[in-house]
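What you see is part of a larger complex, with each chain still in position.
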Amino acid sequence: ADSVLKGKTLAYIAFGLQYEYQVTLVDHVRKLAAEKGMKISVYDGKGDASTQTTQLLDVLSKQPDIILLNPVDAKLLQGGVRKANEAKIPLFMLENLPPEGEWVAYNTFDDVAGGRAAADAVAKLTGGKGRVLEVRGAIGSGQSQKRYDGFHQQMKEKYPDITIETLKAEWTADNAQTLTVDAFTRDPNVAAIWAHNDEMIRGVVSALRQINRLELVGEKGHIPVIGFDGTPLGLQRIREGTQTADVGQDPFSMGSSIVKEMENHFSGKPVEKNTLIQPVMIWKENVNSPDNWGNKVKS
Amino acid sequence: MTMENTQASSLAPAGQAGLQGLRGRLSFIDLMQSVGLLGVILLGGAVMSVLSPVFATTRNIENVLQSATIIAVVAIGQTFVILVAGIDLSVASVLVLSSVLSVGLVQFQGLSPEIGVVVALAAGVGIGLINGLAVTKLRIPALIATLATMTIARGLAYIYSGGTNIAPVPRFFVDFQAARILGIPAVIVLTLVLAVIAQIVLSRTSFGRSIYATGGNPLAARLAGIKTERVIVLAFMISGLMSAIAGLLITARFEAGAATAAQGLELAVIAAVVIGGVSLFGGEGNIGSMLLGVVLLGLVQNAVNLLNVPPNWDSVVSGLVIAAAASLDVYRRNYLEAGMRRKVIATKSARTPKT
Amino acid sequence: MAHGITKGFPGVLALDNVDFDVRSGEVTALLGENGAGKSTLIKLMAGFYAPDRGEITVDGVPLQADPASAHRIGVATIHQDAHLVPAMSVAENIMLGRWPGRYGWVSRRAQKQKARAAVDRVAPHLNISTPAGRLSPADQQLVEIARAISEDSKILIMDEPTTSLSPPEIERLFRVVEDLKSNGLGIVFVSHWLEEVFAIADRVTVLRDGRLVGTKPIAELDHDKVIRMMVGREVREALHKPRPVGEVVMRVDKLSRQGVLDDISFEVRAGEIVGMSGLVGAGRSELAACIFGIDPYDRGSVEVGGIPIRSNDPKAAIDAGIGLVPEDRRRQALVGLMSVRSNMTLSIFDRVTRYGFLSSRIEEEIAAREMKSLAVKAASSKVRVSTLSGGNQQKVVLGRWLARRPRLLILDEPTKGIDVGAKSEISELIVRLAESGMAILLISSELPEILSLSDRVLVMRSGRISAKLSRAEATGETIMSYATTG
């Protein structure tokens, strides 16, 4: 039988197609939409709230049946969300929520839990003490803030002997590289490094190589490096031993679940308003598991 | 037709009549300068109306203009600075600083919204003053001076807001955003009012003329007794004020004091201003055609969104459209210029010799 | 009004303890060789520079080092180089900084009226709404003059106001000056044309090497005395000697450019000096621009040595053996930021290159040689050319072409702004170049120069050659009559 979504138009304002995780998410939603017979248009938010606001307004002119919105910075899309509500177009949200407004369903990855999982991993690798570098994402990004909160809460509650030094790398490998190098110059005693995404790990690894501190997992002097996302490149690094672990999210389940909520909404079934997708820790042992999204996409 | 007549009459004794005719023709050329960009816009608009049925709707045009207001307001200030051969990179940072102050002073310090607005505007003017003094007194190149304040102001905005965006905003921001005057969104009306004031200041006041003189030939301006340093400082202060006003607009639009917004806005603004015919070397340009540059960039963005160009191809398409628009405009100007030169010289050499 | 003025620049002491005064109702001519410090003194009086020592007062009121204060105090100045805002109209340039109106509003009507009135006194043919940047150098200079005389000033300073003007305009200017003088203005006048000085000045002040030589009433002076004060030696007039003339170097055939040039044909032979006369705006500079490939032309051809040269390509013209000393050296010839030396070698890269690299030794040799032969006054060959005085800048441009030795040299107003001593040196140089077989096309608005140097004279009017005169036929009267009505 045809899906209730058949023939419906879906406008998907994406976070930005410059990010591997997002590209995978978008591709998956696209594939599902095609299966359900929806007409989908994807807008590339380019990681910029102003662009997204403009896109949202432009999309409203086109009167689609469904809007799927993944805000870069939800607070800044408050005004846009209000307009969508006024236009009475059902809104589905991913990853970030504005302070007010209405939406049918919200799916997100549990970033706080992700931060906590990272803290556990760090503690496990360091024996619960030492100086840990946290390479964080952009100030003002909701994801980064939740990861930060989860990590620090967990550390404070369970591993008080660990000191955290936060480096403001704004999601980019370039920044992560210089900041890491300089953090080591300041004090070469580093027990572990955790970065808010896998992209920044590229900078971290490059920094370690530059200062001659890059030892593979298992070798003497190895500094545990933990990423976030579970991108193919991250998994590859785990296989090679330049990265120790990764906090995996799952774009596939996030995409599938939000499309399922759309189906529920239009067929009158109960809709799960908030869905939190839990992190999966990836280590060398399970790096080849076909469940890891990074193994499902081939780059 | 008229031109032919002018040629004939310029044979008359004093050549006065010929010059009169030329004067009329010159303002016609000025008109063409703006109309040229308008032509590019209309042409593009016509193509778009065929490609996308929703393009030519009031709703869509209103959206485009409304989205363009923030860049437009900042661009008005930037125009003053570029006219004096400066450049202001700090605009986006001043904008976010103004935005977080306008909300934060109410949220954190419990001040009244009016005071918040006033302090936000004052901060913009103050940073403009610092930029201006750094450029004129310390003689730091404008690019470097405003790069420094750009970094500093953004830092201050993050520090003050704690790195996040501040919400909710005072009620009147929301009301203002929703307000309409004669059916036109108030933000658009405000922008137009600011543009008209700026254009009048530039074209009809001695301060405005001093701006053009200072940018067109600073030495000549100084020798003529114009206080060029003061003019430059004022231009930067105006840019600061306009950016601060844009900060309030962005607060209204996003309903938050936004520390993270407007990344890279300075380049977009400078691009719009230059496409709008303001010379980076100073002394040339006007608000009217400058605004057409802003609108053109807004339309390109809108077209790309409406046509749902595949992700990342949109960048390619906008780049091509910008290049095409710019070269069309340049082509038109050269064409016009060549035509004009021939006419001027023809009139001149036909004049009766005086002994 | 100026007392004990000393002004130094890095490497140059431009003025050394100079006293100078201006009296109302008098024209004081300020004379001196190129680089003597005239313009520097004027810039000090205009408030543009601050004196390192000494003081300037107007009616007992000290002048601040700020052009605005100089204007306020009543000093209006025409500077040596035109200082106009190119994109602004003539009217606005004339009223620059003094825009009429109230409360900061500019009254366009009043502006036009006032500008028109000022322009009518010196240049009635100008259209006051043309952007100043589109005017020829001569017209730009007229605009400067109109601006200065429109000011309500006590003192009017004119630094070489006549350099690009033709006789009728100069006459008109002098009438205006007489007028202002009788209104009680004090006037300072700088020119390298002693005829002009004797025609208008009441007193003469001479500077040499930044120091005051003396001030004398005009009645006590004659040409030779003034020259001796300026130069410290006698100056010889160049005398015309017949020279053997060689084969045709350049042939211009039916050259036309719509609205500018109409059917121009002539030839220049090796060793020949062809003078080109005409009124300002006759199209002589435009012709030079077309020959030299600066501007395109619609019809016709230019041949050098029988081979046609590509239009609109200065490089092709240079390679074919043409050199051009343009009219507006600052805009068209010199790269102000570069050194004197680099400016001189700009067209002879091939000759100063060894093993693919520029040799500073060869460059220095060439620059030193040309600077010596032209007596360029500069602190060194490495100073920026923009710091040289106007006349010395012109010598640098000449030096560039002397270093290259083209087959045909086009000189567009070559002695514009050059002092008497140097002028005769340049005249001699032109003759020497011709003797050595170089073909010379000499464009000049100065009849004496044309008459004393040319073997033949072409007269242009309204983009056409109105007469081709032999040396015998060419007199002041014939030339002027063909220039105005041919």
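Just so it is clear, A, B and C label the chains in written order, and each chain counts residues from 1 on its own.
The working rule: contacts are C-beta pairs under 8 Å (C-beta built on N, C-alpha and C of every residue); 3 or more make two chains touch, one makes a residue touch a chain.
Since this is a predicted model, take the numbers as computed values, not measurements.
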item: Formula of the whole complex, where the shown chains each stand for all their copies; value: A x1, B x2, C x1
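As a convention for this text, only the chains that are shown with their structure count from here on.
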item: Shared chain contacts [chain A and chain B, defined touch]; value: none
item: Chain nearest the overall Cα centroid; value: B
item: Centre-of-Cα separation between chain B and chain A, whole angstrom; value: 38
item: Intercentroid distance (Cα basis), chain C paired with chain A, Å; value: 71
item: Mean-CA-position distance for chain C and chain B (Å); value: 40
item: Residues of chain A touching at least two other chains; value: none
item: Per-residue multi-chain contacts in chain B, two or more chains; value: none
item: List of chain B residues in touch with chain A within their complex; value: 54, 57, 59-60, 63, 66-67, 70, 158, 163-165, 167-168, 177, 252-256, 258-265, 301-302, 305-306, 308, 311-312, 314
item: Residue ranges of chain B touching chain C (in the complex, touch as defined); value: 14-15, 19, 22-23, 26, 204-210, 212-213, 216-217, 219-227, 283-284, 341-346, 348-351, 353-355
item: Complex interface listing, chain A residues touching chain B; value: 14, 17, 26, 41-44, 48-50, 53-55, 57-62, 73, 75-79, 82, 99-100, 138-141, 145
